[in-house]
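Sharing a structure with you now.
One chain of protein is taken out of this complex; the other chains stay put.
As written, the chains take the letters A and B, and residue 1 is the first residue of each chain.
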Amino acid sequence: MLETVNYTATEELTDLFYQNIEMYREGCPDFMNNPRGKAIGIFKRRGIPSRKNEDYKYTDLRPVFQNDFSVIPRYVEQNVDLHEVFNCDVPQLNTHLILLINGWYYGRNRKMGNFPEGVICSSLQHAANEHPELVEKYYNQLAGQSEDPMSNLNTALAKDGLFFYVPDNVTIEAPVQVINLMNAKDHTFAIQRNLFVAGKNSEVKIVFCDHTLNQQYYILNNLSECFVNDDARFGFFSVQNQHNGAVNNTHFYAKLGNHAKLDTNVITLNGGIVRNNLQVKLAGEHAHANVNGLILADEKQHVDNATSIDHMMPNCTSSQLYKNILDDQSSGAFSGKIHVFRDAQKTEAFQQNNNVLLTETAEMNTKPQLIIDADDVRCSHGATVGRIDEDALFYLRARGIGEKEARLMIMFAFAEEVLSQIGVPVLRERMEELVDRRLRGELGPCQNCSLSHKK
Amino acid sequence: MLSIKNLHAVVEGKEILKGINLEIKPGEIHAIMGPNGSGKSTLANVLAGHEKYEVTEGEITFMGENLLDQAAEDRARNGLFLSFQYPIEIPGVSMVNFLKTAVNEHRKHKGLDPLTASQFLKLMEEKKKVVEISSQLTNRSVNEGFSGGEKKRNEIFQMAMLEPRLSILDETDSGLDIDALRVVANGVNALKRDDNATIVVTHYQRLLDYIIPDHVHVMYNGKIVKSAGKELAYELEEKGYDWIKKELGE
Partner (left out) sequence: MTEQDKLLEQVTNEDYKFGFVTDIETDIIDIGLNEDVVRLISLKKEEPEWMLDFRLKAYRKWLEMKAPDWAYLKVPPIDYQSISYYAAPKQKKKLNSLDEVDQELLDTFNKLGIPLEEQKHLAGVAVDAVMDSVSVKTTFKEVLAEKGIIFCSFSEAVREFPDLVKKYLGNAVPYADNYFAALNSAVFSDGSFCYIPKGVRCPMELSTYFRINAANTGQFERTLIVADDDSYVSYLEGCTAPMRDENQLHAAVVEIIAMERAEVKYSTVQNWYPGDKNGKGGIYNFVTKRGICRGDYSKISWTQVETGSAITWKYPSCVLMGDHSKGEFYSVALTNHHQQADTGTKMIHIGKNTKSLIVSKGISAGVSNNSYRGLVKVSKRADNARNFSQCDSLLMGSKCGAHTFPYIECANKSAILEHEATTSKISEDQIFYCNQRGIDTEDAVAMIVNGYAKEVLNKLPMEFAVEAQKLLALSLEGSVG
């Protein structure tokens, strides 16, 4: 069922919620429905962020909702056979392939992959009804603390997405690939809600690929909550490759227990307006977060990454590295916060943001921040904005390498520092190839899966 | 000069020194040897008054006074000098300012007037020659950007400036090439007088080729297990520390 409304402002999105409240509640348990009222209230009070909102100083989301779009409040069957669309040629990646379309989980009738005993991989709505005690324990525990209006809009409207649970002491060797498609007949505003739970001493790596299958105007508001319990290892590798008219607004919340380890890596290849919020709470001792991003933008793309790492307990470490390569009239933004709480002694937190502008018209704004309330800590941040190192370029050319190739080599070397952080060798190699192709202009947003070759 | 009786000390709840006894008289050079982790550096730090090390039992008198009652700076002013194993960097604090403050604090303690800037610089020029340290080093911040050898040389230079009664050289030879070792040893020997004493803490015998000890003590597992003349150092060099362990029946 599709419904077309003309939404232009915060009030109208709020009205959308109240007018369709029964539809949003339908099929969801209380613990999903109860937080909706408070969330829409925060959204209404704070509004769709403009630049006046300090957290969105470099990204105005209001124009995004000026266009007409529809919402899909109910599951609609789509006949997309992944294997028709994709032929994944990355070894070990095709073992577990999960499909999400317009925010909804597909394949509810199919048994997914051959996961070890006890692993739950399903629709969030389905899991919420089937395993209420498990889902309720985690659902909205992190997002519910946020004052971010778009995050709260997600909580108000959320109906489905991916639920992935790994029991204690279970290791899933091969990366789990999630194909997150936008594929509708109309301009569409989609809400997606994911929940990841890694039990004690478990391990899983998720590869999350955002794509658009056609040129409709898409707005995706995608929120993931991720709980990495004691001694667990969680990897989240996101590849954003939507078309250059799409809007992708992601929220990633993670909470780490003692000795837990989180690796995240976002690679933005294509997309119109991309705004990624990432918040990590190091809530156990000796937890470690490794948070990285690589952004390759051209034309009129705008990519804004906002990270926030809370060091709440002693002896935790975090490391952030974000790099932007900005071409044409693209613009990039980075805002990274490290907050060391009182008594979180022996914290080590590092953050680096390096940016290259390739044209006169590209623009970069960066805002690294340190908030330090403990004294026995090692924290630093660094940010640079510059152009391609002309001396290095000359050096390569003097060795007989053509200018174009030399430029590519330098850019690739710049990007490689982020890619080298990807701890899964097959994945890293694949990403390197993708980035190389993207830099050469050989990879367009129209290709369906950046991780796979088209048939 | 220094008398240690039944000294026990703990670090972070772990007992490292388990009953040390040692007597040092003016004019003597003592070498303390022993395998890694035997407590040599702990002893040096306890003598200098590092707060990380807690003395749980025993007594130390230095120059006739109870050493354990004294703060680290008072021990220094009374003439106890520690050449650190790992001299720390203090960014932005110039060597000149640092040493001038230290020298004048020592002088104040002895009831002497502080040195004027020119007197101080003259003294520095004099002492620099003793340890063959270049002006480049003394113009920099304390230990900042110094190589391992430079740091050790700088320690001996400070020793020359402060003219201590008892110098404790904690692994001063570690990380030194043979030339630097010679310079450091020459410095120590040049500063040798009848009324001062030296403790050389070392793992290897090679420094003792240059600084000849009157007594050699072997530390093992927090105790001095063997004491003899300088010949003990050669014996150790030849037979290794396993020999001591065997003798102790381990």
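Going forward, a contact is a pair of C-beta atoms (placed from the backbone, for glycine too) under 8 Å apart; a residue touches a chain by one contact, two chains touch by 3 or more.
Note that the structure is a prediction, hence the values are computed from the model and not measured.
Contact with the undisplayed chain is limited, among A:37, A:118 or A:386, to A:386.
The residue touching the chain not shown here, chosen from B:87, B:148 or B:175, is B:87.
Within the complete assembly, B:141 is the residue of B:141, B:174 or B:221 that touches the hidden chain. The hidden chain makes contact, of the residues B:97, B:119 or B:189, with B:97. The omitted chain makes contact with just one of the residues A:34, A:369 or A:420: A:369.
Those residues of subunit A that touch the chain absent from the view are 54, 57, 342-343, 345, 355, 357-360, 362-387. Contact between subunit B and the unshown chain involves residues 48-52, 71-73, 75-77, 81-82, 84, 87-88, 90-94, 97-99, 101-102, 105-106, 109, 141-142, 158, 162.
By definition in this document, only the chains that are shown with their structure count from here on.
Chain geometry summary: the mean Cα position of subunit A and that of subunit B are 57 Å apart.
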